[in-house]
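With one protein chain removed, the remaining protein chains of the complex are shown where they sit.
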Amino acid sequence: MTALSLLLVPLGAAGVLVLLRGKPSALGPVGVAALLATLALGAWAAVSEPTLGWDWSPAIHTGLAVEGFSRVMVVLVPAIAAPIFVYAAATEEEGRLRLLALMLVFTGAMLLLVTAADFLMLLIAWELVGAISWALIGHGWRDTENARSAAQAFVTTRVGDLGLYIAAGALFAATGSFSLAAVGGAGGWEVDVIAGGVLLAAAAKSAQVPFSPWLFAAMAGPTPVSALLHSATLVAAGAYLLIRIAPDLDAAGWFLPAVAATGLVTALAGGIVASVQQHAKRALAGSTSAQYGLMFVAVGASSTAAAGGQLVTHAAFKSLLFLGAGVYIHASGSPTLGGAPLGRALPRIAAFSAVGVLALAAVPPLGGAWTKEEIVAAAVDESAWLGAGLFAAGFLTALYASRYQVLTFFGPGGPRHAAELRHRPGTFEIGSIAALAAFTLALSLLWVPGAATVVEDATGGHLAPSAWWEPVASIASIALGFGLVWAIWRRGALTTLGLPVRLREAAGDWLGLPTATRLFVVAPVMVLSRLLARLDDRVVDAGVRGVGWLAAAISRLFSLRVEWSIDGLVRGAAAGTWRAAVGSRLADEVGVDGAVEGAARSVGFGGEQSRRLQTGLAHHYYVIAAVGLAATVGALAAFGLAKGS
Amino acid sequence: MNGLITDGVFWLFAVGSVVTAFRVFRTDSMMRAAFFLLASFAGVGGILALLGAEFLGMVLILMMAGEMLVMAIVMVMFMMNPAGLNPMWMVHQHRVAVVAGAGSFLALASLPFVVDLPDRPAPRPEEATAELGTELLGGSMLVFQTAGVTLLSAMIGAVVIAHRNGRFGEAEQGSLEPALEPPGEEKG
Partner (left out) sequence: MTLEAVLVVAAALFGIGLYGALSQQSFVMLMMGLELMINGGILALAALWSRSAGGNPQGQMLGVVFMTVMAAEMSLGFALITSVYRVRRADITEKLRRLKG
């Protein structure tokens, strides 16, 4: 019952918001109260581990269960959603009711996703989350560009959803059950299919290469929506799925290395993309891909515990950063980086944002640093190359994180007082950011000895032992990143990084990934379909035309032969016929003509009359058809009655 | 008791679906008409389920839900006044239609009382869906497949008819009739 109420509270609250549409000021408090109630329920559920099941059909059992890593997620989702909701209620005016209600529904759908005990529920939740995210991203639908972005995000993630369907089907074929716990029981070729489907679904949802560009499209939504989607919900779904079931898919030998490779490529590409962005939210979006890439690496290095820890810390600091970016955009009136930094006018926001940035850059003693150390430990344990890649990713992270912070808040210049800003953040905005900053700081507790066992217990995975030189190397790479940003900033080239525009644009647009997709996927499909159409016209049609020509030729041939053979006969008969004709003409003109002309006149009259029926109006014909049908049925009935009696 | 409840539910569905069916043609908004029609179909689907044809009933409801959405889109695209902001009374040959409708109702409704229909109730309604499944993929496989192919070709045909650009040029080419109204007053 707890499991069900976990979903029903946010969904019910969304309904209440719709009923309260006349009172805009009541929407915020009601929604926040519902999310806090959900948080309490989630905490209770994490302890009591409720399950709920019912028989869909004799063969299919489905249900909800709070177990394993979902114990963490049921707390994390409402805990992150509540401050974001406060921020949204305080800032969003246009379509306020729709946005707030949809955010609640979205939270409910995400809770369904993390409590799903089997693939059926998971698919339902997966689709719900995708559909609602479409509505949230396209919130400002009056701008056509936003609607298009929402469609792009939706379609890209839908492509990945197909993988989940395939995986569910293969799982059912292999084990006769949809349960997540049954994944380990699959064997043979099915496990490869399941692994492939899961990887596709998770990579698309978590914006891994090559699906990453949809995350930029998702930036079309309002800032709180971005904060919600990127931290603990939509994008987290892929990583969550992997944390839950990746260890069971080890039977497909290629699966974990493929996950790790996807993650590493995304972490590096996302780092480069985030480093050259000129748009505040896009810089953060690139970093989201990269950070989820790190989680993929952790899963691939068989340390789901490290991935789970990273998911939690990332949710905290990324939502914090996004709300900070929202304040920056509102206050400066433009999302472009490199305008005037706002640190002096908004010192508190700048400090909170700095907390998030330091956590993102993995500076000890923040929680983000601990989880990244664990990922590095697991990766080095798995392969030296993976470890080396992660140090490079750590360097890039430090680079883009500090660049973002310097450009938004810390540089010199800019307004001195909050009064000079276009928009001053209110109490609720600052409060929600402060809450998230406090959460991020509280996660520093991960460094306390003994935290490792708690994390291992909560995620159901285990952590890898760490060598002494790994933290040192990590800190060195972070210091290198900070130092490089410092050096570039001294030269005043931080906005452009001193790179030519074309190179920056190419790198910023996901290193040309969308272009490559158009070039290698869209264009070949179009060419192929055009070729097929032409083949249809030329080859298939040619056959039909050829048959027609052949038939015409044969019929001409036959007509010639018939004329030659019959001609003589016809000429002989003609002479006799002539005489008979002269005689009959006399009779004809007098008797038959009169009758024919009379008949023609009456037919003409009938034609004139029936022509009036031809009104050209379909409904008149329809009446005639109905009358005819009634007459037919009546005649048949009369016939049947006569026969029966 | 059980029979009483079944009867009650049946009459609920029956009256509901007939009333909503009638309201389809007595509402100002085409949009609402579409949803009345959907309600009517839902009632019939419920009756089908009561009769033991659960699968048919549910398929009917699902299919009509989809279709009414398409219909709603078509209305918004092409029809004047889909929202019903002003009264709508777009009928012709109304008296003929009333007579035909009432006449066909009386004729058809009198049939079950005139004709002596055999009384052979279905023995096992709870297995009807399983039997239908066996029939679909067993004895009537050919019919089932034909229905599928028919639907596919209908879909392809619909796309071809509705598409503006055929493979050989635009749909309007060579088929435009001179406008009924003088130029400049064309609607649209």
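A and B are the chain letters, set down in written order, and residue numbers restart from 1 in every chain.
Please note the rule applied: contacts are C-beta pairs under 8 Å (C-beta built on N, C-alpha and C of every residue); 3 or more make two chains touch, one makes a residue touch a chain.
Values in this document were obtained by computation on a predicted structure and should not be read as measured data.
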#### Entry: Sole contact to the chain not displayed, among A:449, A:616 or A:644
A:616
### Query
Can you list where chain A touches the absent chain?
611, 613-619, 621-623, 626
## Note on the structure
Logged for chain B, residues touching the omitted partner chain are 6-7, 10, 14, 17-18, 21-22, 24-25, 30, 33-34, 37, 40-41, 44, 47-48, 50-53, 55-56, 59-60, 63-64, 67, 70-71, 74-75, 77-80, 90-94, 96-98, 100-102, 104-105, 108-109, 111-113, 117-125, 128, 131-132, 134-136, 139-140, 143-144, 147, 150-151, 154-155, 157-162, 164, 171-172, 175-177, 179-180, 186-188
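In this text, only the chains that are shown with their structure count from here on.
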### Task
Just give me the whole-number Å value for how far the CA centre of chain A lies from that of chain B.
34
### Task
Could you please specify the touching residues of chain A with respect to chain B in the complex?
533, 537, 619-620, 623, 626, 630
### Task
Mind listing the chain B positions that touch chain A in their complex?
92-93, 96, 100, 103-104, 107, 167
